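Note that one protein chain is taken out, while the other chains of the complex remain in position.
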Amino acid sequence: MTLLADLLNTVFERRHRRETPAAAEDGRPLTELARALVGSAGETSGLALAREILTRFAALDDDAKLTFFHDIAATMNIDPEAVRTTLDEYERNPSKESYRAFTVAAEPARQELIRRLNRVPGATEILVNMRADLLRLGRNEPELQALDLDLRHLFASWFNRGFLVLRPISWESPAHILEKIIAYEAVHAIDSWDDLRRRLEPADRRCFAFFHPSMPDEPLIFVEVALTKGIPGSVQTLLAEDRAAMPAEEADTAVFYSISNCQAGLASISFGNSLIKQVAADLSSELSGLNTFVTLSPIPGLTTWLQKEGIDWDVDAPDAMRAQAAHYLLNAKSRGGLPFDPVARFHLGNGAIVHAVHADADISDKGRAQSGGTMVNYLYDLSKVAQNHENFANTRQIVASTEVEALANSFDKTPKQER
Amino acid sequence: MTLLADLLNTVFERRHRRETPAAAEDGRPLTELARALVGSAGETSGLALAREILTRFAALDDDAKLTFFHDIAATMNIDPEAVRTTLDEYERNPSKESYRAFTVAAEPARQELIRRLNRVPGATEILVNMRADLLRLGRNEPELQALDLDLRHLFASWFNRGFLVLRPISWESPAHILEKIIAYEAVHAIDSWDDLRRRLEPADRRCFAFFHPSMPDEPLIFVEVALTKGIPGSVQTLLAEDRAAMPAEEADTAVFYSISNCQAGLASISFGNSLIKQVAADLSSELSGLNTFVTLSPIPGLTTWLQKEGIDWDVDAPDAMRAQAAHYLLNAKSRGGLPFDPVARFHLGNGAIVHAVHADADISDKGRAQSGGTMVNYLYDLSKVAQNHENFANTRQIVASTEVEALANSFDKTPKQER
Amino acid sequence: MTLLADLLNTVFERRHRRETPAAAEDGRPLTELARALVGSAGETSGLALAREILTRFAALDDDAKLTFFHDIAATMNIDPEAVRTTLDEYERNPSKESYRAFTVAAEPARQELIRRLNRVPGATEILVNMRADLLRLGRNEPELQALDLDLRHLFASWFNRGFLVLRPISWESPAHILEKIIAYEAVHAIDSWDDLRRRLEPADRRCFAFFHPSMPDEPLIFVEVALTKGIPGSVQTLLAEDRAAMPAEEADTAVFYSISNCQAGLASISFGNSLIKQVAADLSSELSGLNTFVTLSPIPGLTTWLQKEGIDWDVDAPDAMRAQAAHYLLNAKSRGGLPFDPVARFHLGNGAIVHAVHADADISDKGRAQSGGTMVNYLYDLSKVAQNHENFANTRQIVASTEVEALANSFDKTPKQER
Partner (left out) sequence: MTLLADLLNTVFERRHRRETPAAAEDGRPLTELARALVGSAGETSGLALAREILTRFAALDDDAKLTFFHDIAATMNIDPEAVRTTLDEYERNPSKESYRAFTVAAEPARQELIRRLNRVPGATEILVNMRADLLRLGRNEPELQALDLDLRHLFASWFNRGFLVLRPISWESPAHILEKIIAYEAVHAIDSWDDLRRRLEPADRRCFAFFHPSMPDEPLIFVEVALTKGIPGSVQTLLAEDRAAMPAEEADTAVFYSISNCQAGLASISFGNSLIKQVAADLSSELSGLNTFVTLSPIPGLTTWLQKEGIDWDVDAPDAMRAQAAHYLLNAKSRGGLPFDPVARFHLGNGAIVHAVHADADISDKGRAQSGGTMVNYLYDLSKVAQNHENFANTRQIVASTEVEALANSFDKTPKQER
């Protein structure tokens, strides 16, 4: 019954949200409304104000949005003098009151603005989109970057792992969710509903997403999984249209072959690590035959790096490609000693190891362009990820299988053109 | 299907929570674990650490809990020097980096500790209980009050109205929720399951509670509602065991006759205002015959105040009692000019008005002791609450019906004993 | 919790169903198994037998299915001598025992066979498909028609209106249900997921289906509804890709523009009448602005009948087409005095009236071929359907609007070619 109540309530709130009047009802400028909202003591008038601000903001064009961002960044910032005064008083006389005064001064008013806007049912999603606008429009301005840090700070607290819900995505999921999976897939494009069905319906395919209870129609991140016998070496085999499905119980390996973030407005708030580990744990307890958790990952930075280094490559020389890829994964670094490859950074940072490298593994145009068709398996050994992660975090140490180590060592550093 | 997924997932996570190992597995002192958690870069080791801390804390006795609170209050506080240095640097050179450095310095590490603890599934409820412990044990120590301000700051953000879910509570609700309603009822005690059923099952009774998605088994606050014809003047009539129920469609009035907060650990985070207004709006759209939203409220401070003022009262003189009560509600003030009566503070602060005062309205021992049996109806006129609230917030102006104004004016200020 | 339990249980049972061993485990011929099942006193062995029979039947080819049908039709029929003997005994000595003996003798054993097969979780759907096979393969054999009457008798009882559940179908429905809507749409083909979305997602579009709790993944019948201002006169306007949606609250008319039966195995078990009336009642209570419930229906038998009658028609003469269509709807009869047109039979039998006739209303190839592009609105006046139905059932009286009566009267009976 509680559940029923819940649903009825959700329906009510959704309706309510849709009925939100689109027309502006308060003639004051938007920023003035924002200041009134932060000043408003009462929840009653606050809710109406907040609704008005969200509605009006959504209707702005990019220039007006930027103006609004600049305005709240400037006028709702911290006041250094107030910080100093309250800090001095707190040091002199530490008390509940003096501490409260300091914390109020040390937090810019725009954080309270965002929290009050969030009281409106359905506001969370709108605020996430507001940050997406901010990142798109204000990327290079320090003032707006500071505003973004405030949004990110709040979102990191609101989208805390403890508040997220893991949901399987299947062919029995609602169509309005599935169309978002199609839209958000960032690794191997889903080109039709039939293609989607091939990734969801067979007994040896799974998909999982994180959701936030206040944005039930919007996945935050999702991972696509193939259950296989043995570790696969190419995505075209994995996704072949005419392949025969296998009973899930016969699988020994779970392959995470695609992970996609869905919300531009949640950039820099990391969910992928939790997602992979939770899914691995869940699958492991459901299917006792699984003993290997592995990715089949792109190597998006390979050709860029080879080019940068002045190294030639030949898509039709699979052994050479594999050696180059192995060398790149283990030795190509960016600032701070982290791996140059962003996908490698992610999985190695999670505590995975470089398990195997394959040539001709992604023969799509995109695959050939970014990595000469090579792909890599990162292996998640659940008993070792914590230690691997620790080592990587502290010493940047990358663990690889003997085979990949050997491959990397076989890489002939002499650039082709010099030979 | 998403819903199903959700439920399966919830079940999984609950199981998981119950299986949380009770035994300590890491020999280090608790505070050291807490420091390690804040220092921990990786989520992997972090989750295990957090789980360990929550488990170990729950097993502590009060003395050990107090020690732990003192320790994190002292060692995870802000560093004034760091605040000043980063603030200076930010003023000199405002940039993303300098702003980030300031925000990190200005927020005590214990906030990050609480956020990281919250990553464990089921942690939110444990943290709320941790704050209840803190409030119980550390009420008068400035250092712990500061720690509490941090917890309250986080909880106010997490339990933002936009994240709460309103659920009807009915005789079809799960028994484990209903037993909490019995336990948490703070106004008119529920003395048995039969008593509970009389408040939930009849067609002219309703109950609603706010829940947080991460604490689905714990109501945060609930309100009991009677649907009536006309405004009732006594709780014994309202709750009479042998009364006949009425079809909800025939009611013209919704009476909020009991509002109870459930979580000691969420003290000072206000939900009641939102709850009443949401319930009034929902009932209004469900039952078109409703035109009056009113409370039947206790006057808990009346006899205390009369005694304090040296005024006698006579429970058996109903007219005199009503006049005293009306006077008290309109004129008895505490510091800051707010009403002396806490229930009056709440409803007037929400924008309600003092509508009517009744004698012999709560003839229970508690009712006679606290208010000589008087009760009051606060009226929520949805078209005026915003304005009333505004006036009350700015000028402490209390609105009352003509009848109550007259009653208050009839109050003979000369204390009886002097006559 | 009950709900959760339910779902878990459903999941369990579905899994169970899928795990049903495909391989035959009992060497006996299928008909012998069927006889053993009817003879089996115990549920335990019965369940295993039933599962085996269902599994083996599903794997048969058409010839073998036909043989099986013939066999149970012949060997599990009534025994006239037993019927007579038990009937005589019952007449001589009416008692519980003699009545029971008669009822057993008067019901063929194959009915008990079907009931016992149905004990297997998931069997209902399989049995419905079994009847679809029977109708396909045994249409003209009296023996198999008798077997079909038994199946139909059981299904009419099992699919009683009281056991059906009405569900809205929306863009938030599970994809595996939606793909069935695409597949089963029988009136205006849905040619893609985008086309489907246009019929489900806009605020002024609705779809409803009947389901049976034992076949939750299979709609039985569904109706597509457009909410409009005024009564529409062409399907191409109604389904135009580029039309703008309207808020549902602004609609005064609900147009049932497509009704499709989904299960061949439930032929002759009528759901359409209930569906239309239930949907009309539900929409009426949701949207108070609705005052007209009307169809936009094809006239599938028009050109066939014109041809049969030797009447020419001209798709490009809209007035003439409308007069012909009106005349046909009111006067063309089949055996028993019922309307010749099957769609007219259905709606007039439900108590609707012929409200308006439109030319150029369905300009698809199918529409032009079957009715020269004409369509008709049948009007459901909820206050009159019962009386209309009664009159139609008793006297075959067809009610039409004055306008349609006039149109029909304007029909020039002299066939064109004679002029």
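By written order: A, B and C. Residues from 1 in each chain.
Assume contacts are C-beta pairs under 8 Å (C-beta built on N, C-alpha and C of every residue); 3 or more make two chains touch, one makes a residue touch a chain.
Just so it is clear, the structure is predicted and the values come from calculations on it, not from any experiment.
Within the complete assembly, B:Pro174 is the residue of B:Pro80, B:Pro94, B:Pro174 or B:Pro300 that touches the hidden chain.
Residue C:Arg100 is the one among C:Arg100, C:Arg136 or C:Lys229 that touches the chain not shown. Summary of contacts with the chain left out: across C:Arg28, C:Arg119, C:Lys229 or C:Lys333, the touching residue is C:Arg119. Touching the omitted chain from chain C are residues 1-3, 5-10, 12, 41-45, 48, 78, 80, 83-84, 87, 90-91, 94-96, 99-100, 102-103, 106-107, 115, 118-124, 142-143, 145-146, 149-150, 153-154, 156-158, 160-163, 165-170, 172-174, 177, 211, 213-214, 216, 270, 273-274, 277, 282, 349-351, 385-386, 389-390, 393.
With the whole complex as reference, residues 3-4, 171-176, 178, 193, 197, 201 of chain B touch the missing chain.
Rule of thumb we're sticking to: only the chains that are shown with their structure count from here on.
Taking the mean of C-alpha positions as each chain's centre, the chain lying farthest from the centre of chain A is C.
Nearest to the overall CA centre, using the mean of each chain's CA atoms, is chain A. Inter-chain centre distance (chain A to chain C, centres taken as mean C-alpha positions): 48 Å. Remark: chain A and chain B have CA centroids separated by 35 Å (rounded to whole angstrom).
Listed for chain A are residues 1, 3, 172-174, each touching two or more other chains.
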